[in-house]
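Not every chain is included here, but those present sit where they belong.
Chain IDs A and B follow the sequence of writing; residue 1 opens each chain.
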Amino acid sequence: MNDLAWLKNAWYVAMLSADLEAGKIYKRTILNEGMVIYRTDHGHLVALEDKCPHRYAPLSMGKLCGDNRIACAYHGLQFDATGACVYNPHGNGRIPPAAKVKSYLVEEKYGMIWVWMGDADNVTETPTIDFLEPGTGYKLNKPAYLHMATPWQLIIDNLVDLSHVSFLHDGLLGGADMIGTRNQLVQSGNTITVSRTMPNVRPPEYSDLIFHADGRPVDKQHVVKWIAPSIILLDINVTSPGASRDEGTGVHAAHLITPETEATSFYHFAAARWGLIERSPQEEEEIEARLAAARRKAFAEQDEPMMRAQYEVIKRYGGEFKPAMLDIDVGVVRWRRILADLVAKELA
Amino acid sequence: MNDLAWLKNAWYVAMLSADLEAGKIYKRTILNEGMVIYRTDHGHLVALEDKCPHRYAPLSMGKLCGDNRIACAYHGLQFDATGACVYNPHGNGRIPPAAKVKSYLVEEKYGMIWVWMGDADNVTETPTIDFLEPGTGYKLNKPAYLHMATPWQLIIDNLVDLSHVSFLHDGLLGGADMIGTRNQLVQSGNTITVSRTMPNVRPPEYSDLIFHADGRPVDKQHVVKWIAPSIILLDINVTSPGASRDEGTGVHAAHLITPETEATSFYHFAAARWGLIERSPQEEEEIEARLAAARRKAFAEQDEPMMRAQYEVIKRYGGEFKPAMLDIDVGVVRWRRILADLVAKELA
C-alpha cells in the first residue's frame, strides 16, 4: 500500500464521546502518532503527544492534576493543555525549553471526538454531516466502532464500491437481480458521489427489514458519498415499486475511517433511519435487533475478513497493488486520484 | 540460508490426494507463491494463482461454479482453468486484458497432487518412484505429511546424512555399533545415492520391529537417493547376519519435500514394506502401531526439533551457514553443489 499515503491536514475521529469518561486518560494512535486524550472534570478536552519529553515515558500512564494538566507517572512533570511543561517538582524547578510536547486541536461533534492531525495554521472547520445535526428528528442508533487489521484505503475502496454487495453480501445487502445496474459518479470539488438505482428487485434482508419485512419486490437506491479524506456517507432508500422516495423509508449512515498505522484502522459508525414503518414497540424492537445482527454480519463476517485477506495478498506481492480496473471501479479510481492530488499538494 | 535458492522448474507435491475433496477449495503456498487448488466435480484438477487480479481478493475465498471455473467472492468475476477471466457479471461485462491469473500445471500421481512451478515450456515428466507404481504388490502405508518450521534445505541435509541416526535416533533408527561404517556415494546425473552397510549390529527398534522383533543381531543397509531438487527415496534393508538381501525384509520410503517459504516446508511421506515376516493379524497390527509410533517419534520429537534449533542458530548468525565439513558430509556437500548448479543454470 505504498502508492498512497494519508492526509495530515484533516479531522479524524479519535474515539466516541460515550467512551470518554471525564477525569480518565485514554491512549490512541492516529497516523502513527501516539497521543493521550482526556476530558477534564471541567469538561475541557485535551489531546497531547503521548511522550514525556524528559524520559519518553508515555503520558497516558500519568494522572490528571487540575488546571487541565497531566502529570507524568515517572517523575511528576506536569504539562498543560498546550503541551508545555509547566511544573518540574524537582531541585531548582527549572524547565528546559525542550520540555514540551505536541498538542492537537480536538473537537467534540456528533457524539465523537475529532482530532486535527495537521498544522494548526491550516485548520479547517470540522466536517458537517447533516443527518447527525441536532434537532433533525432522526432516530439515531448508538455510534459504534471496530478496530480493523487493514489499511484504511481498503476500507474506503470497499465503501465506495457499490457493486460488491451482490456478491460479498448476497442476500443480506444485495442480490443477483441488482448486478446489472450501472453506477453513476458525480464529483464536486473533493467529494464524489456514486449512486445506483435498482428498480423492482427482490429485497435483500436489510432492505426488507427496514421496510415491510414481507419479501415483496422494492425499488432500491444506494448513494455513497466520499468526503476527503476518510468520511463516507451511505444512503439506502427503499420504496414500493414505482412509488416516490418520500413514500418509502431509508437509512443514513456515516462511516468514519481513521488510519491508526499503515496497516490498521479504526472504523467508526453512526446511522439514522427515516420514514419508519409503523409497528408495535415489540415488533420494532425485534426489527432493530435483526438489523443490528445484519450489520454486524456484513461488517465483521464479510467485509472485514475480505479486507484482511486482500491485505495479506498485497503483502505477499511486496506491497504492490496494481488492480485490473473494471467499469464498476469508477468510485475507487476517482477517490484515490483525488487523494493522491491532495497528498501531493500537502507535501509540496 | 541465503546461499541456496530453490529450483522453479520442478514438480513439487502440493498436497495428498486423500485430503483433496472434489468440489472444495484449497489454499497452498509453494516457493512463496500463493495458489488455490481444486478438483471439480468432474474430476478435473486446477491450480491457479491465489489472487483475483481485480482487487487482490484471494480466489481461495471464492466458490466453484461449473465448467471448472472459480468465482471470486468479492465481485463474482469468474476464472477458467487456464487462469483467464471469462465472466464479468457487471455493467457492460467487459473483461480487461490484465484480468488473468497464472495457471499451474498440476498432476495427480501416487496419491499426491504435484504442481509444476516453472514455465510450462520447460515442463518435464512427473517423477517416477518405482515402489509407488500401481501393481507392484507392495503393502503401502497411508501417505502423510507434516508442516515444518524449517527451510527445506535442512530437511534434505538431514535425510541424505545417514550418520546422524546413531546419535539423534540412538536406539530407534541407529546405534553405537554402526558409527564406524563408511558412507558410499554414487552420483548419476542429478541424482545421488548414499549407502551404508552395517554387518552384524544390534538392531535399533525400527529395524527389529520390521524383522523378527527379537533383538538378535542383523545385517543392516541404509540406501538414500536424492533426486533433484527435493525427492528423497530411503531404503532400509534388514537380514540375518550373512544372509542374502532376498531372505530379509525392508522398507521403501519416499520423503517428498516442498518449500513453502524460505523458512517453512511441507514434508510428505509414503512408505511400503516388503519381505514381511509371517505373523498373526493381531501381531501384525501391533507391529504396525509400534512402527508408526517409532516413525512419529523420529520425525516429530527428534528430527524436527533439531532442524528448528539449527535454523534458530543460523538466524542468530545472520543467515550465514558455513559448516565445518566432515567426511560423513559427502551427501550434503554433493546435493547442495548439484542444486547450486541447477539454480545457476535456471537463472542464466
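FYI, a residue touches a chain if its C-beta (ideal position, glycine included) is under 8 Å from a C-beta of that chain, and two chains touch if they have at least 3 such contacts.
Remember, predicted model here, so these are calculated numbers, not experimental data.
Asker: Given 2 placed copies of the single sequence, give me the total number of copies for the whole complex.
Answerer: If we count all chains in the complex, we get 3 identical copies.
Here is the rule we go by: only the chains that are shown with their structure count from here on.
Asker: Chain B touches which residues of chain A in the complex?
Answerer: Against chain B, chain A makes touches at 157, 163-164, 166-168, 179-180, 182-183, 305-306, 309-310, 312-314, 316-317, 321, 323-328.
Asker: Write out the stretch or stretches of chain B touching chain A in their complex.
Answerer: 32, 34, 50-51, 53-58, 61, 72-76, 85, 88-92, 94, 96, 98-99
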